[in-house]
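A single protein chain has been removed from this complex, and every other one stays in its place.
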Amino acid sequence: MVKLLSSVAVMALMIGSAQGPAFAQEKLKIGVVTTLSGPAAVLGQQLRNGLQLAIKDNGGKLGGREVELFVQDDELKPDVAVSKAKALIDRDKVDFVVGPIFSNILVAIMKPVTEGGAFLISPNAGTSNFAGKDCNPHFFVTSYQNDQNHEVMGKYAQDSGVKKAFIMAPNYPAGKDSLAGFKRFFKGEVADEVYVPLGQLDYSAELSRIAASGADAIFVFLPGGMGVNFVKQFRQAGLADKVKFLSAFTVDESTLPAQKEAALGFFGGANWAPDLNTPQNKKFVESYKKEHGGAIPATYAFQAYDAGLLIDGALKATGGKTDNKDALRAALEKAPFTSLRGNFKFGTNHYPVQDFYQVKVVQVGDKFATSIDKKVFTDYTDPHAKDCKMK
Amino acid sequence: MSLNRRTEALPIAIFLVLALAPVAASFGAETYLLGLFTRVMIYGIAALALDFLCGYGGLVSFGHAAFVGIGAYTAAIFGAHGVSEIAITLPVALIVSALFAYLTGTVCLRTKSVYFIMITLAFGQMIYFVAGSLSPYGGDDGLTLPLRSTLFGFPILENDRALYYAVLAFLLGSYLLLRAIVASRFGRVFRGSKENPTRMATIGFDVFRYQRVAYVIAGCIGGLAGFLLANATEFVSPSYMSWQRSGELIIMVLFGGIGTLHGAIVGAAAFLLLEDMLGGVTENWKLIFGPMLVLIVLFARGGLLGLASSIKERLSRG
Partner (left out) sequence: MSFTLLIVQTLNGLQFGVLLFLIAAGLTLVFGVMDFINLAHGVQYMLGAYLAVMFYALTGNFLIALVAALGAALLFGLLLEFTVFRHLYDRDHLEQVIATFGIILFLNQGVKVVWGAAPLSLPIPEILSGTVVLSPGILYPVWRLMIIGSGLAVALILYLLVSRTRVGMLVRAGATHAPIVSALGVDIRRLFMIVFGFGTMLAAFAGVMIAPILSVEPGMGDSVLILAFVVIVIGGIGSMRGAFIAALLIGLVDTLGRSFAIDILRLVMPPSPARTVGPAIASMLIYVLMALVLYFRPAGLFPAKGR
C-alpha cells in the first residue's frame, strides 16, 4: 500500500511540475530538441548555443516577448525524441520546436510536433521527403536541403576539371542522397562508390582502395567523428598531396579543433563560413567567440541563430501573437529577417533559396576554420521542391 | 510456490496504479504522461519476458531487443504497404518473432552462461544490421507509420487513452500468462533446468527442448512489445534493436528485482521515469544515474523490490 501511495505521490508531483509556474504565462515558450549525449553532442551543443545567443543578442526577447527555452536531449534515439517532443508540446506548451541535428530524429518528431500544433523549425536536418512529397505547412528549415552541399561539390568537381573521382559516404539514407547529389552535377568517371557503416572509425581499408584506384579527387560525406578520423588517416596515408579532397559536413568548425593541420587546404561545400562577409555575420562570429571561450562557431550554430531571428521576425509581424497559426505561418513564410548569410528566402516547400559556396580550410591564428573560396550557386532552390504541393 | 496475500499485494498495487494513472494524467499534460506510461508498460512487457528467461531459466539474453525490433518492423512494414489491421499484423508479428526465436534458440541454447549472453548478442547484432540495410523501409533512418493499427477496420488505437488501456491489457495478459507458466509443470522443469540441468536431464527431461519452448515464448512476448512500441511512437528504427537497448532491458530486469516478474515492470518504470526526470534536471544526468546503478548493486541486493523488503524487515525488527 505504501508503494501505491508513493507512486500516486510521484505521479501527482509530475503533474504538478508539468503545469508549470503561473507567472510564466506571458513568456514565449520555445522547445529545443537536440543531441547532447554521445559523440555527436558537440553538434547539438552548437545548435543550442546558437539559439541561446540569438535570444541573448536580442536582449532575452524574441518578437518583443521574453523567451523561456526548454532544451531536451534526444540522445540520438528516435523513440526518446518522440517522447521528449510530446513532453514539449503537451507539458511545456511550446509554440515552436527548434531542432534537431539528425535526419532520423527529424523523421521521428515531425508528426508529434506539427500535429501537436507547434511549428517545427529545423536548423540542420533537411531531408528530401519533407522538401518534396511530404512537405508540411508547419515545418520550416533554416539550413538547406540535405542534398545541396553535395551538389555544390559535384558542380565544383565538374567545373574544375576533375577526371576521376572516388566517392564515399555512410551507408544510410542521407549517405545515399549525398552521393546521388554529387553525381547529379559531376559527369566525369566515378572510380568507385563506397558506403561504409555509420560510425566507422578506421578507414585503412578504404584508404588503400583510394590509393589503388588512381582517382585524382575524392568526395566524402563523413560527419562528426567519422570525418575527424578519416581526415587524419587520409593525411597520414600520404594521399593529401596526390588526391584532391572534396567534402560535405566533413571539415567544419565542429571537427576542425581535432583535425587541425591535417585538414589544411581541404575543400567543402557550404551555405556559409565564419568569414562570410556580411556585417551581421561578423557581429555573430565575434559574439559567439566571446561567449564560448574563443571557439569559432560552425554552421549548426549559425543556422540555429538564424532560426532565432526567423522566430523574432515572424512574431514582430504578428504583433507577438502565436494563437492564430495561419497568420503566424504566413509571417514565417515571408522570412522577415536579415539572415547572417545575406540573401535568404523560403521556397514553396519552406526550405531556403540561397547561395552556396565552395569553402576551404585555413588557419586563423592558432585555430582552424573554413573560409569562402568561391561562389558555386546563386539563389539555388533544391531539386525536390517541385514535388511539394504547397503553394 | 506459496502465494500468500503479502506477495499478491504488490502486483495488484502495480496494476491498480497503472489502471488509475490516466485519470490522474487527465489533470495534467495528458498525452505526454499517457505516452510516457505507455512506453513504461511496453518496456515492462519486454522486460517481463526477459525476466522469465533470466530469472527462472538462467538464460541471460543480450539480444532481446531483436524481438522488440522484429515486432515493431512487422507493424511498420505492413503499414507501409497499407495494411494496418491488427487481426493480420499482430499474429504475423508474433509468428515471425517465434520463428526467429526458434531458429536462433536452436543455435544459442547449445551454449551456456556467458557464451549464451554473447551468442544472443551476435544474433541481435545481425538482425540490427539487416534492419539498417532495408533501404526501401528507411534503412538506418527508420520509417514513420502512416497510422496506428486498426481493429476490424476501426481506428480505435488513434485515441491515446484507448492505446494506453490496450497496452495495459496486454501487459496484464503477459504477466498472468508468464505466471501461470512459471507455476505449471513446464515451469517447474524450466526452473529446474536453471538450478541443476544435469539432474533434470538424468530424470528424463529433454532440457534443451524445454528451454527452447521458453525462448520462443519470451521471443513472442518481446515481439508483442515491439508491435505495441511501433504503434505508440508511430515510428520504427534499427536503434530499437541495438545492443544498448538489449542491455537496458537487462538493467530494467535487475533494477526491479530479478526472478519476480512484477519486478520487471517496476524496473522498467523506474528506469524510464528516472531517465525522463533526471534528463529534465540536468544535461549530465548520467553522472547521477551511473553511480546510482553501482549503489543499487552494492547496497540493494535484489533490486528495488529487494531494497524495499529489506527496509521493511529492518523497520519491523527495530
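Per-chain numbering from 1; labels A and B assigned in written order.
The rule is short, and it goes like this: a contact is a pair of C-beta atoms (placed from the backbone, for glycine too) under 8 Å apart; a residue touches a chain by one contact, two chains touch by 3 or more.
Source: prediction; values computed, not measured.
K.L.:
Which is it among B:56, B:73 or B:123 that touches the chain not included here?
P.N.:
For the chain that is not drawn, the touching residue is B:123.
K.L.:
Which of B:102, B:165, B:186 or B:289 touches the chain that is not shown?
P.N.:
The missing chain is touched by B:289.
K.L.:
Just one of B:47, B:68, B:200 or B:251 touches the chain that is missing; which is it?
P.N.:
Going through B:47, B:68, B:200 or B:251 one by one, B:251 is the residue touching the chain not shown.
K.L.:
Could I get the residues of chain A that touch the absent chain, sorted low to high?
P.N.:
Where chain A meets the chain not shown: residues 36-39, 41-42, 45, 171, 176, 193-197, 199, 201-202, 204-206, 208-209, 211-212, 214, 224-225, 228-229, 232-233, 236-239, 254-255, 257-260.
K.L.:
Applying the definition given at the start, please give the residues of chain B touching the unseen chain.
P.N.:
Where chain B meets the chain not shown: residues 54, 60, 107, 110-115, 118-119, 121-123, 125-126, 129-130, 132-133, 135, 243, 247, 250-251, 254-255, 258, 284, 286-287, 289-294, 296-298, 301.
In this text, only the chains that are shown with their structure count from here on.
K.L.:
Measuring centre to centre with CA averages, how many angstrom lie between chain A and chain B?
P.N.:
35
K.L.:
For the complex, give me every residue of chain A touching chain B.
P.N.:
1, 3-4, 7-8, 10-12, 14-16, 18-19, 36-37, 71-73, 76-80, 82-84, 86-87, 89-91, 103-104, 107-108, 110-111, 116, 127, 171-174, 176, 198
K.L.:
Touching residues of chain B toward chain A in the complex: what are they?
P.N.:
Touching chain A: residues 9-10, 13-14, 16-17, 20-21, 24-25, 27-33, 35-36, 39, 132-133, 135, 138-144, 229, 233-235, 237, 239-240, 273, 275-277, 279, 283, 286, 308 of chain B.
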